[in-house]
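Then we have subunit A:
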Amino acid sequence: MPTVDHYLVLSGLLFCIGAFGLLTRRNAIGVLMSIELMFNSANINFISFSKFLTPQALTGQAFAVFVITIAAAEAAVGLAIVVLMYRNFDVVDVDYIDFMRW
Partner candidate 1 sequence: MGLAVFYILAAVILVSALFVVTLRNIFHSALMLIVCFFGVAGLYASLNADFLAAVQVLIYVGAVTILIIFAVMVTHQLSGKKIRQYNDQPVPAGLIIISLFLLFVVSLSKTGFEVVKSISSSPTVEGIGKALMTSYVLPFEVVSIVLLVALIGAIVIARKD
Partner candidate 2 sequence: MFELGGIFEAIGKWLNGFLPPVWVTIISAVITGLAVLGFLSLLALFLVWWERKISAHMQQRYGPMRTGWHGVLQTIADGVKLLQKEDLMPKDADRIVYFWAPIICFGAAFMAYLVVPFGKGIIVQDLNIGILYIIAITTFTVVSLLMAGWASNNKWALLGGMRSAAQIISYEVPLSLAIVGAVMLAQTLSMNGIVSAQAGGFWHWYVFREPLGFLVYYIAATAEANRTPFDIPEAEQELVAGFNIEYSGMKFAMFFLAEFVNMFTVSAIAVTLFFGGWQPLFSFLGFIPSWVWFMGKSLVSVFVLMWFRWTYPRIRVDQLMNFAWKFLLPLAFLNIILVGFGIVVFK
Partner candidate 3 sequence: MDSEGLLKYITEEYKDKIIDSGIVGGVATIEVKPGDWESIAEYLKGDMETRFLSVSNYGAVDYREKLGGYQLVITLFSYEFNHKLTMKTLLPAEGEECPEIKTLSAVWPVADWFERETAELFGIVFVGHPDPRHLMLDEDWDGEYPMRRGWSGRDFITKPDK
Partner candidate 4 sequence: MGIISKLPAYVERVPGGGIMTTSAEKFLNWSRASSIWYMLFGLACCAIEGLMATGASRYDFDRFGMIFRASPRQADLMIVAGTLTHKMAKRVKILYDQMAEPKYVISMGGCANRGGPFYYDSYSVLKGVDKIIPVDVYIPGCPPRPESVLEACLKLQDKIKKEKLADWAASTD
């Protein structure tokens, strides 16, 4: 049976991959996808804690639902911004936008 550590290491790895994508991607959509990966790694933590530490209370699971909600809202707004960016600057390149300082 995997222990809580297994899950934590997995979630750590996933988080790091997401962070790596966040740092290296220039495409704003790519950045958003990396962020979604990081959200997921957080959720894995919540759920493994919920299973291993508080199996009765389901706190972790309830939290994970909220996190998913926030992630979805974030994706919606984030992608709307990407579309807006594309519309105004004709690119989806985060570096470029940073340069523009709007």
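Heads up, the rule we're going with is that a residue touches a chain if its C-beta (ideal position, glycine included) is under 8 Å from a C-beta of that chain, and two chains touch if they have at least 3 such contacts; residues count from 1.
Selection criteria: all candidates are chains of the complex that A comes from, given by their letters.
Being a predicted model, the structure only gives us computed values, none of them experimental.
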{"item": "Selected neighbour of subunit A [touch, this complex] from 1, 2, 3 or 4", "value": "1"}
{"item": "Candidate 1 partner contacts - residues on subunit A that touch it in the complex", "value": "1-10, 12-21, 23-27, 29-30, 32-34, 36-37, 40, 43-44, 47-59, 61-62, 64-66, 68-77, 79-84, 86-87, 91-93, 95"}
